[in-house]
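In this view, the complex is presented without one of its protein chains, the others remaining in place.
For clarity, chains are labelled A, B, C, D and E in written order, and residue numbers in each chain start from 1.
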Amino acid sequence: MKSPVPVNGFACKNPMDVNSDDFFNAAKFDMPRNTMNKLGSNVTNLNVIQFPGLNTLGISLARIDYAPFGVNPPHVHPRATELLTVLEGTLYVGFVTSNPNKLFSKVVYKGDVFVFPKAMIHFQMNLDHDKPAVAQSALSSQNPGVITIASAVFGSKPPISDDVLTKAFQVEKKLIHWLQSQFWENNY
Amino acid sequence: MKSPVPVNGFACKNPMDVNSDDFFNAAKFDMPRNTMNKLGSNVTNLNVIQFPGLNTLGISLARIDYAPFGVNPPHVHPRATELLTVLEGTLYVGFVTSNPNKLFSKVVYKGDVFVFPKAMIHFQMNLDHDKPAVAQSALSSQNPGVITIASAVFGSKPPISDDVLTKAFQVEKKLIHWLQSQFWENNY
Amino acid sequence: MKSPVPVNGFACKNPMDVNSDDFFNAAKFDMPRNTMNKLGSNVTNLNVIQFPGLNTLGISLARIDYAPFGVNPPHVHPRATELLTVLEGTLYVGFVTSNPNKLFSKVVYKGDVFVFPKAMIHFQMNLDHDKPAVAQSALSSQNPGVITIASAVFGSKPPISDDVLTKAFQVEKKLIHWLQSQFWENNY
Amino acid sequence: MKSPVPVNGFACKNPMDVNSDDFFNAAKFDMPRNTMNKLGSNVTNLNVIQFPGLNTLGISLARIDYAPFGVNPPHVHPRATELLTVLEGTLYVGFVTSNPNKLFSKVVYKGDVFVFPKAMIHFQMNLDHDKPAVAQSALSSQNPGVITIASAVFGSKPPISDDVLTKAFQVEKKLIHWLQSQFWENNY
Amino acid sequence: MKSPVPVNGFACKNPMDVNSDDFFNAAKFDMPRNTMNKLGSNVTNLNVIQFPGLNTLGISLARIDYAPFGVNPPHVHPRATELLTVLEGTLYVGFVTSNPNKLFSKVVYKGDVFVFPKAMIHFQMNLDHDKPAVAQSALSSQNPGVITIASAVFGSKPPISDDVLTKAFQVEKKLIHWLQSQFWENNY
Partner (left out) sequence: MKSPVPVNGFACKNPMDVNSDDFFNAAKFDMPRNTMNKLGSNVTNLNVIQFPGLNTLGISLARIDYAPFGVNPPHVHPRATELLTVLEGTLYVGFVTSNPNKLFSKVVYKGDVFVFPKAMIHFQMNLDHDKPAVAQSALSSQNPGVITIASAVFGSKPPISDDVLTKAFQVEKKLIHWLQSQFWENNY
């Protein structure tokens, strides 16, 4: 990490100092995560931030846990396509295209695969009211980024002007203020 | 358009048939547009859809007209950075970063330039209550795409399940239904 | 598949004809595969060939089943990095760098992740003598390709000249002939 | 600017130290420039050199002022397509293709747009003998570069051998020497 | 060539129909070319136009023959770096950087290698007055393109306006007319 050779803003080890552990991560991707939050979901990222050896390799992973009826809310990965595999349970998944906004959605089951093209708004929801669900996603960048729509729009620091949001969402200022006063907990 | 040689999904003329007009567009980018809509703004795109000669060239333009206090609401270009120049008036502009969601905003004046990095949520608003404003943007793709957040989330066809949106925005179903019943007119 | 708009050599549907099923694949990635072959392994690819909707999206998947002591033999993906997650069992995994040929290997367990950088020779082996193992891999291309070293070198059609192979492997011609006469069954 | 993390040869700020001003440039792109030079034109660049925040974002701008009958002489951007909008006046614009050298030219008016594909020789001239003209260009690189043909060929430091230029331009050495002795003032 | 699958504007064979000859070209790169022209040089290109199998592979070649004192005049490859090896003789080679225009030149001998970075103006001249010279160049694109400066500027069809060229080269119109009336034979 003290390397004098940064690449893409991340440290890049001297090839002489690299060993097998640089290509390995004990991600415990088999272990359930805690989904006790307002959204009922938990995303465990495994990208260049958690796993520096992925730098320049153009790929990363995420494990997503869903409480019964839990939601991974509408979000965008600005730099990656996401390819999701259902490991457990039944999910309602979908994404919205560039304007005009068509929704492509599907109910998917254990063993199914669904793809969310790069930088499209997408979401998943556990359709089971009494069982958790689990998915694993592959992302086509070592540094995909994530922008959760609700928290980015209503929970940014500092907040976006209420004049902008009032017009954008065609609602009263009072509602915008109420939304902006929520605690926008992310599931990442 | 009947070319047998498509590239990127768009027709590509036989080089023998190309002439000066293929590199030209009478965009009338000097002419004010009609901003009489709920948002008080109007975006005139000039990308590969309107100007086929831009195919493979990696760049496009947009002219943006703002009514007094008009808003170009939060949106994303999934495939392009946007570099905006203020042609007339005073704008409040900003974008929100990947999680955690920091807002970078600024009041910008005639002749100023501001950049919205690729696939970040961004917006502009005319701060003048009695004069129109105008901006011209350059985008780093011939096919940048645009996803208006409010209409993509609440106005997609078919709609996103209200269960997803209720959890995502932490509001009551009634409000989601009300939002989904709005007419989501885009300014493009 | 009869589209007039091919991209990357694969058919690209008219956007008007696209529907949710184009982004979906009932891959049954939860179901064990048959590993009754000489190698004791079975790779189920899910790339642009099996899942046309992945075209241009830059990502694909594979499920790998291992019989007890089964081997996914040394091979190369010419166009992709591979990021492997252990779903069941214990694997010995590794890759060899460009000359000079350093081996980076590791014993990895359920929930662990290991990365094989683009176009490096790599392999996996189930270390359990009495239990199957399973892994899922993400690959950084929709069309990664695979070159199994042993079958490419000794089982190509037509065969590589025995003069080349004798010098390359520093063995007698008889052995080369014997190797070339094997049935090089791939596990794909 | 003292960042330890350079990218593309330019300093890259620590994300923690970034603020709104890093995405902003008071370019005064609304203000006329001085065109009192031999060419009668003035190009104001706004790329990664003047605006470090553009680094990695793949786009830049230029404002071009033309005196009456002023010329932006034949030049090349080695790393960018240029998309020009006429802000004021009437321009004769054109570019020459790769060998064989076809000229694509056009007279363009206020509000028109013309594109010069990457690394092609191109030029503009104000057709008005008594009014200035103005254009704004978008370029598909944060670091497009510019090579003015006449000054690169006849005004390089040190000069190109007169033997090369005599043969290349099929003229007498005396003329080459005369051209090489000119003061090759650029309009950048 | 009648393939229904074009890529990059060039036909792409069905993989089933590909054979060894598609990767082969009897270029006769060992045979001297005729350099009896005004420039005293002859460039034999071997790129995707002459060798369709190079499509998508990102590389091409050229053989350059020089008469005694022959010149390969200042030119640009808009899409490629050129890496030149001297096969016979002694060459004076050089390129000019983006503005400000620095010349990097060198006298190079049999067995030497010199690189001309992408889209920079470059040239070579045989320094021997009584012996031919030969070079072979590798180019970093299957379709590098070439723009010979003198013929592109003075010999385009149709011609560039003499008003533009008079200002650009700071010479009298008579000289521009004389240059435009030359026969601009290329050595390709």
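Definition applied: contacts are C-beta pairs under 8 Å (C-beta built on N, C-alpha and C of every residue); 3 or more make two chains touch, one makes a residue touch a chain.
Please read these numbers as outputs of a predicted model, since none were measured by experiment.
Participant: With respect to the chain omitted from the figure, which of C:C12, C:A27, C:L83 or C:M125 is a touching residue?
Facilitator: C:M125
Participant: Touch as defined at the start, partner being the missing chain; which of E:L139, E:A152, E:L165 or E:L179 qualifies?
Facilitator: In the full complex, the listed residue that touches the missing chain is E:L139.
Participant: Of the residues in chain E, which ones touch the absent chain?
Facilitator: Residues 18-31, 46, 51, 53-54, 57-61, 81, 83, 85-87, 94-95, 104-106, 108, 110-118, 136, 138-140 of chain E touch the chain that is not shown.
Participant: Could you list which residues of chain C touch the chain missing from the display?
Facilitator: 38-40, 69-71, 73-74, 76, 78-79, 92, 94, 96-103, 105, 118-121, 123, 125, 145-161, 163-165, 167-171, 175, 179, 182, 184, 186, 188
Simple rule for what comes next: only the chains that are shown with their structure count from here on.
Participant: Between copies chain B and chain D, are the contact residues mostly the same numbers or mostly different, with half as the line?
Facilitator: same
Participant: Which whole number of Å gives the spacing of the CA centres of chain C and chain D?
Facilitator: 49
Participant: Cα centroid separation between chain B and chain C, in whole Å?
Facilitator: Comparing mean C-alpha positions, chain C is 42 Å from chain B.
Participant: Cα centroid separation between chain A and chain C, in whole Å?
Facilitator: Between these chains, centre-to-centre, one finds 28 Å.
Participant: Send over the residues of chain B in touch with two or more other chains.
Facilitator: Within chain B, residues 6, 94, 105, 118 contact more than one other chain.
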